[in-house]
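Of the protein chains in this complex, all but one are displayed in their positions.
Lettered A, B and C in written order, each chain numbered from 1.
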Amino acid sequence: MGKIIIQRLVISILVMLAASFLSYFFLYMAPGDPAVSIIKSQTGREPTQAEIEIFRENRNLNIPLLDNITIWFGMLSKGDLGISVRTGEPVLHEFKDRFGATFLLAVISLVLAVLIAFPLGVLAATRPGSVVDHVTRVIGLGILSIPEFWLGLMLMVLFSLTLKWLPSFGYGTIYHFILPTVTLSTGMSALLMRLMRASMLEVLNLDYIKMARSKGLNRPLIIWKHAFRNALIPVITIIGTQFGHLLAGTIIIETVFSWPGIGKYLVDSIYARDYPVIQGFVFIIAAMFVVINLLVDLSYAYLDPRIRFEQGRN
Amino acid sequence: MESVLKIKDLSVNFNSKDGIVKAANNLNLTIYSGEILGLIGETGSGKTVLGQAIIKILPQTARVTGEIWYGNRNILALGEEEMNKIRGKEIALIFQNPSSSLNPSLKIGEQIAETVQKHQGLNKKEAWEKAEAILSQVGMPPRFAHYYPHQYSGGMRQRAMVAICLACQPLFYIADEPTRGLDVTVQNQIAGLLNSIIKNGKGQRSMLLITHDISVAAALTDSMAIMYAGEIVEYGPTREVFKNPLHPYSKGLLNSHPAKGLKPIKGFSPSLINLPEGCKFFSRCSRAEKDCQKEVPMFGRKGGKHIVRCFYA
Amino acid sequence: MSKKIFPKNRLLIFGLFLLTLLIMVSLLASYVAPFDPNYVEVENRLNRPGGKNILGTDGYGRDIFSRIVFGARFSLSLAVLVVLINLCIGVFIGTASGFFGGAVDELTMRLVDILLAFPNIIFALLVIGILGPSIPNLVFALVALGWTNYARITRGLVLSLKEQDFIISIKAIGGGDFYIITRHVIPSIIPFLVVLATLNMGHMIMSIAALSFLGLGVQIPTPEWGSMLSEGKQFIFTHPHVIISPGLAIIIAVFAFNLLGDGLRDVLDPRTKEIIKT
Partner (left out) sequence: MTFKFFHKGAALVLLCLMLFVMISGCGSNASDPKKVGEKAYPSDQKEQVLRLGAARDFKSAAQGRNMVFEYLVSVDHEGNPVPMLAELWEIPGDSKTYVFKIREGVTFHNGTEFDASLAKFALEYNANNSVWGKYLDKIETVDGNTVKVYLKDYYPLFLQDLAKNLVVSPDAVDPKGDPSGKLAEYIGTGPFKLVSYHKDRDAELVRNDNYWGKKSEINRVIWKTIPDPHAQIVALKAGDVDMIGITEHHSSVPYVEVPAMEDAGINVDKTSYGRYQVLEFNTLREPFNDRKVRMAFNYAIDKEKMVRELFHGLTEPAYTITAPWFKYGPSKVNSKYFHYDLNKAKSLLTEAGWSMNSSGKLEKEGKPLEVELLIPAGEANADAVAIFVQSELKKIGVELKLLTLESGAAWDRSKQGEYEMFVHHSFCLPWVPGGIDIGGKYHSGSTSWPAAYHSPELDRLIEEAWLTPDESKRKELINKVWDILHYEAPCIPLYDIVKVSAYRESITGFKPAPTMFDMDFSEIKIN
């Protein structure tokens, strides 16, 4: 296991470096001058050539590509992600200031989705072919067909505009969380429910479940202690690999609900060609992805003793 | 002798995509206390289904008719809750293939202890102590209770399986191919273990041993039932059946044993979906006559308890 | 067989029906649509549904129903294009990788691992955000990462096929690699690919709509469902009908593909269930 983790870490670091290098390269090659777009966004007009020159000089935009990359890696080794061209603030600050909101939104939605999806998936799997199974299947497929951003807009129209029950935007009180998290967790729970059902069905047909029945254990114990735990393993793997999907969903939902998270900031930075921010964000997102996958691996090992021990022996 | 389990006219059908699978047809069988009854047959003859029907863990798609009398209770008429008081406590099923029948994510000790906890009302700690005791009873160090199934060898897993079944000291055991897939030396150890469980039961314990392995059956069982295509074709005390197999299938089966020179029965056993009318062995039988094809032969008594389902035996 | 499938797979049949309807509508768009989807009549803007505009008009007085009908043609063909490109690249790389193994396999699978680690919408956002919104850029953004899943699954299938007796025996009697791949390997994995591609279609329609919604999709005034939502978003509180019907169109199309894929998975091959989970 230790070896595997080290192996994974090495690959992950390579992935992260490759990702940020690629994003940087893309930006560098792309048309458009960050100085122009940033001054334009701040002043709402075209800058003069003189203004552009001053801005470029002050924000270190005149450094050639290769020099810039070596500088960046040098800073990276010191844990410095550079300074945003647009705001002049350290990228790490910009990220930290916004990540909390995104993290809360994603985690609450995921927890909500898990709380809905797992019991429903188990219920459907334990009654295959029943009305419950059919209804959850059709509803699940239906929900998976709804674009998240559209659902968000519709919920906004219904609950904010028509019923006036909930705030439509912003961040702060618990009420602000309801619409975005419900929007995000709806699709997620449909997906997780389907996965849970399939995985559970598979496990329920295995011999050790029959064995558990033959021991006279009652149904809830068999389902939750014997089947659920084992059915969880593939589902958790998929949650891990779906993390990117979750993050992407969060970004779109953030723009719909004006959520002060990293998603909207990233989109704005892409438009403004704020190299250090994009580079740093891509690096951090890739790093998070890696950590999440590592956590998934660890939880996997925790749930499935076979992996824990067999790999431990290597 | 007192009978422990009486199976009367038991039929098991499954609905499948391709039609109705008749896994067992009008089975009648009695198991007496203190005895080991061998149920012998080829793979796919319905042996395992019979074992699982007794403890009622067949899939929901199975349709079971007939009666299974356990003492004065008809198991097939019992509700799930009552059944759970019998399973593991009074009747235990030793599964074939322990590597897939043990829960990979639970320690062996837990898998033993949970049965004890359920049936004997012990707390967790007491149940674990008991689990360790039972493990040593089946010849394994108690600390193995803290190991997971994948850390065991094949023979150890089978022992663990026996230990789980032994946990509540039930009186009736169903052992489903307990020696399958094991080395010969380990097979002997497991067979010895099973034998000792019954023989140490002071005549109270009995076992239904489901196997296709003739030598295990010869060594362990008191009486034998030979099954073919969902039906029992011959039944009798082990020694008599071995000495004088009556049914053509039994003869073939016993002759196909390596010790007797490996003479396989020609042809294949019929699919359980499209069973022929009349004698199921007809197509492979060297002695078959026209009427065998029309009518299922009834059991004929051939001295003592030895009975056979064949017109010409 | 078919008699037994039919009642069990009403959902599949329903999905097939919806899809046929969609394809018919998009093929016959110019006959189905009552108006030119790009005909601007600002005096008639934001009409509520009913009257001569069944689903009302949008912010420029264009007929929403006609735009949805033409949008079907556009959204479907774009999704089909992306899925097909992904499928071809993925199957090619996956087959080569699984069949020949070795360093090539090792290398491509590492690459696939790396690319799979990238959230695809974020990648598309980056690419289109930088290169600008256009159909080639959109296709590029969705293909750059989209083929990986096909490659991974194809490789897995090919690996298990390679070990099967019939392939080994064809190899033993001297069947060439090309022959084996085109005549035996590819045909045996087609059912899996069909299911995967069908389910992927729904996903692509949604991705394209999402990118268009963020203003990173097709050029105006192309009638595309996602950009209809993007354009209509400003009327959400005053004239919600402008965004309700295009959203429903997306749902119907994606639902049709999801039903079809889900049903096909049950019907085609029991193993597809284990291999394609989502």
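Rule of thumb we're sticking to: contacts are C-beta pairs under 8 Å (C-beta built on N, C-alpha and C of every residue); 3 or more make two chains touch, one makes a residue touch a chain.
All figures in this text were calculated on a predicted structure; none of them were measured in a lab.
Participant: With touch as defined up top, name the shown chains that contact the chain not shown.
Facilitator: Looking at the entire complex, the absent chain's contacts are A, C.
Participant: With the missing chain put back, one of A:L22, A:L104 or A:L221 would touch it. Which one?
Facilitator: Only one listed residue reaches the unshown chain, and that is A:L104.
Participant: Just the residue numbers, please: which parts of chain A touch the chain that's not shown?
Facilitator: Within chain A, the residues touching the omitted chain are 1-2, 30-34, 36-37, 40, 42-46, 48-51, 54-55, 58, 86-88, 94, 96-101, 103-104, 160-161, 164, 167-173, 255-258, 260, 264-265, 271, 273, 291, 294-295, 298-299, 301-302, 308-309, 312.
Participant: Go through chain C and note every residue touching the omitted chain.
Facilitator: Considering the whole complex, chain C reaches the absent chain at 39-43, 45, 59-60, 128-133, 215, 219-221, 231, 233-238.
Methods note: only the chains that are shown with their structure count from here on.
Participant: What kind of graph do the touching chains make: line, ring, star, complete, other?
Facilitator: line
Participant: For chain B and chain C, what's the span in angstrom between their mean Cα positions?
Facilitator: 52
Participant: With chain centres defined as C-alpha means, what is the inter-centre distance between chain A and chain C in Å?
Facilitator: 22
Participant: Where does chain C touch two or more other chains at once, residue-wise?
Facilitator: Not one residue of chain C touches more than one other chain, so the list is empty.
Participant: Would you mind writing out the residues of chain B in touch with chain A in their complex?
Facilitator: Interface residues on the chain B side: 52, 55, 57, 80-81, 83-89, 92-93, 95, 97, 100-106, 114-115, 118-119, 148, 150-151, 164.
Participant: Under the definition above, what is the set of chain C residues touching chain A in their complex?
Facilitator: So the residues of chain C in touch with chain A come to 11, 110, 113-114, 116-122, 125-127, 129-132, 202, 206, 209-210, 213-214, 229, 233, 236-237, 240, 243-244, 247, 250-252, 254-255, 258-259, 262, 273-274, 277-278.
Participant: Show which residues of chain A lie in contact with chain C when the two form their complex.
Facilitator: It is residues 11, 14-15, 18-19, 23, 26-27, 30-31, 137-138, 141-142, 144-150, 153-154, 156-157, 161, 191, 194-195, 198, 202, 234, 238, 241, 243-245, 247-249, 251-252, 255, 266-267, 270-271, 273, 278, 282, 285-286, 289-290, 293 of chain A that touch chain C.
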